[in-house]
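I'd like to ask you about the structure that follows.
Of the protein chains in this complex, one is absent; all others appear in place.
Labels A, B and C are assigned to the chains in the order they are written; within every chain, residues are numbered from 1.
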Amino acid sequence: MSQRSKWFTQEYLNWIIIGLMYITYILPVLFPFSPPLTIGEKATRFYNIVESLPEEPYILMAYDYSPVSYPLFQGLQEAFMKHIYSKNGRVICVAFSADGAMMYQKMEITFGYVWNTKTYGEDYVFLGYIPGGETGLASFLSSIRSVIATDFRGNLIDDLPIMKNIDTCTDFDLVIDCETGTTLGDGFVRQVSTVYKTTLAIACSGGATLEPYYPDQLQANLYPLPQVGAEYETLIKEPGNASAQLGVLFLGALYFILLFIFGNIARIFKRG
Amino acid sequence: MSYFLRRTAPLWLTTIISVYLFINYYFNIGGLQIEQLLLSFAVVITTASLGLGLINLSRSHILRIQRMQKGQWYYSIILLVSMIVTIVAGLFYGADSSEFTLLYDSTVSPLGSTLMSLFIVWLAPGAFRAVRIKNVESTALIITLMIILIGGSPIGSAYLLDSLTISSWLNSVLNAAAQRGLKITIGIGLVILGIRLLSGLEKTYLKGEITE
Amino acid sequence: MLLIEGRITGLILLIIMAFISIYMALIAERWSPQIRQLAGISVIPELIGRCAELGKPLHFTTGQGGSLAETEVGPQIMAGLSVFNYVARLCVKNGVKLIVSVGQTDTMGLLQEYVRDAYTAEGLPVPDMEEILRFHSRNQFAFISAVSGLMRRELPASNIVIGPIWAESAQLVCSGLEVGAMQLIGTARTSHIPFFAILSDYVLMGEEIYAAGAQLSGDKQTTNTLAAQDVSKFISILLLIIGVVFFTMTGNNFIKNLLGM
Partner (left out) sequence: MTGILETTGIIASIAFTVGALTLPIKDNVYWKTCEHLYLGFAAGYSLIIAINALNSNLIKQLLTGNVIYTIPLILGIMLYSRYIERWQWLNRYPVAVIVGVGTAISARTIIDAMIIQQIRGALLNPLASGKDIVGSPKTPINNILTIITVITVVLYFVFWQMKGMDNIVIEKSRKFGIIMLMGSFGVLIGNSIHMRVSRLGDRFFYLLSPENQLYTLIFTIIGVISIVLSGRKSKEL
């Protein structure tokens, strides 16, 4: 049984690879470039779903990701809300993960230039954090008022005009869940589509594992992020945060392709 | 009597609640009101259990300070101080206040984000060292990986347009079929686990007791 | 109508699966099937042999976070503990130093019990537990930083991880690669199995960790649960084959409509 060769476990090999990687991420920030973009199937299908929604649609948007994933969802969510407001719809936000509450607050700052022209409680509202994972989701969808009495800011649910005839999942025209865990993704398919048959869109970093649900139980499965976000922004002609990341995505993917190729080549030379 | 209260009663409680929720899902017995109450009770208890993590953390670090553990105790003081600062700020200003959000945005958000973004930095040295074409399976894996790396990124959608077709076929046919098979296997596993919990055969969740 | 439309076949399948698993559990004492030899388990003696030969310790952990009380995570930790029971005995027999990173608060009791059994079985005095069982933290990043620091100091020759693993998968497997350890990693959380399939030497995927736990602990109940799952898998495949054959022959997707009832 051989001890793995010295070269293989050298510490300086790590520093070279990590150092080169940090450089490939610094370059596109200092010298930005954005390659042309082709619209894929997933962004087109989601765009058509939103276009075909009735006038003044009611949307449930779930924030289930942590601060690290904000760049993945910011572009897509802001473009989606602009699209909904162009059909003067209403967006009801909720969080099923603890960090989700803070992600909504962050979006109030970055999306402030649109939300400031709207009125809280009529065009958009945030109902706060519902713990309990899938159990919390199931009880929220069955009856909002049985789970929470107030929104995140403390006003009673019944005082909010947006919540007048909204209590269960069937009152929403579209449910969109932005999340990174894959356990709650299946939970949304089970509780929203299987139980209530409401139109469901999920933007998830683990979207490839939700592909079997697409398109019958899950009408829109948006991944890989933020590439789909950039495509959606181009579709509604409002370039935003996702389109700005195309340069980094290009170099980041290229770096890994080279790593895999040189990893195998280096092995052949070492043995030869 | 005390054996019944300690062991069998909790098992019966789990079974009764689960059986009721199953019946209410499959049959029209109009139990919606009770189901909503049961669900919101579970939500309240889960919220109350979030405090347990905090107690476990502060207990283990107070122990380290008492023992003056070499090289560790001053880090534990830093931890307890930052925890108390956050709790006081949260209670005093309130969770939705701008001060508390500022505290969150300048501490938990940057640290948590950067730590999570390091996943790819850990992956890179491993990718260079260990991704080998050893047998048929690893060849299949590396080929699809390369196509998705090109097709799913601006490289493919800008210059190599054929990769878009292949990668969307890989996503929607090959990956969807394999994940479908995986979902059936996992689904069966979870349902049978649920049945064992329901019928009291599975007692793992009663085994754990805090001995730390 | 008492039965709710669209959930009838779900109820029938649930009753069939309930009948199979309870029947299998009841006959566990008299009959239980033989489990297929898992590649991941047959390699454990080889991993321990490597540690003995190179005079290096073996690192084991049941992953981090979650607890025995959680429905999806508890059984994964239990499977990890059953494998640990087997690994501990082999390590003590071959005189290999054992290091265990503990990531959950409620598994310490069972781990101590297994280590005590391993040493008494060989007639050796039970050493100081603090040396073998090292509790790091319940927080994901504090735990994995402590594990990779420990790996760099102790330089284990083999690394075995069976249990729930979240976003720390890359750091875990790459710390092992860095110190040149031979690795066996198993988890039922599917989103991170691909990284172990590509980077670890041996991998146990999804349900395989329960099969490993059952095979090593010889627990008849779990073995029969796996048999009940296999029967349900055969039923699903039969439904699929009959449906496809019927659909191609008569053009009427009878089984699909039946299942949708």
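What we mean here is this: contacts are C-beta pairs under 8 Å (C-beta built on N, C-alpha and C of every residue); 3 or more make two chains touch, one makes a residue touch a chain.
All figures in this text were calculated on a predicted structure; none of them were measured in a lab.
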| item | value |
| --- | --- |
| Partner chains on view for the chain not depicted | A, B, C |
| Full-complex contact with the absent chain, from B:65, B:141 or B:158 | B:141 |
| Footprint left on subunit B by the chain that the document does not show | 5-6, 9-11, 13-18, 20-22, 25-26, 37-55, 57-58, 75-76, 78-87, 90-91, 94-96, 99-100, 102-123, 136-138, 140-149, 152-153, 164-165, 167-188, 190-191, 193-195, 197-198, 205-206, 209-210 |
| Footprint left on subunit A by the chain that the document does not show | 14-15, 18, 22, 25-26, 28-30, 40-41, 44, 68-72, 98, 101, 128-131, 133-135, 138, 147-150, 152, 186-187, 189-191, 193-195, 205-209, 212-213, 216-217, 223-227, 245, 248-249, 252-253, 256 |
| Hidden partner chain, residues of subunit C it touches | 7, 9-10, 13-14, 33-37, 69, 71, 137, 139, 141-142, 145, 149, 191, 193-195, 197-198, 205-208, 211, 226-227, 229-230, 233-234, 236-237, 239-241, 243-244, 247-248, 251, 253, 255-256, 259-260 |
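Operating definition for what follows: only the chains that are shown with their structure count from here on.
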| item | value |
| --- | --- |
| Chain nearest the global centroid, as defined over all protein CA atoms shown | B |
| Cα-centroid distance, subunit A relative to subunit C, in whole angstrom | 31 |
| Distance between chain centroids, defined by C-alpha means - subunit A, subunit B (Å) | 17 |
| Two or more partner chains touched - positions in subunit A | 8, 14, 209 |
| Multi-partner residues of subunit C (at least 2 other chains) | 72, 177-178, 190 |
| Residues of subunit C that touch subunit B when the two form their complex | 1-4, 7, 10-11, 14, 17-18, 21-22, 25, 67-72, 74-75, 77-78, 104-110, 135, 137-139, 141, 167, 170-171, 173-174, 177-178, 188, 190, 194-195, 197-199, 206-207, 210, 221, 225, 228-229, 232-233, 236 |
| Sites on subunit A touched by subunit B in the complex | 8, 13-14, 17-18, 21, 34-38, 40-41, 66-70, 98-99, 101-102, 105-106, 130-133, 135-136, 138-139, 142-143, 146-147, 152-154, 208-209, 211-212, 214, 224, 227, 246-247, 249-250, 252-257, 259-260, 262-264, 266-267 |
| Residues of subunit B defined as touching subunit A within the complex | 32, 35-37, 39-40, 42-43, 46-47, 50, 95-96, 101, 104-105, 108-110, 112-117, 120-121, 124-125, 127-133, 142, 145-146, 149-150, 152-155, 157-159, 161, 164, 168, 171-172, 175-176, 179-180, 182-183 |
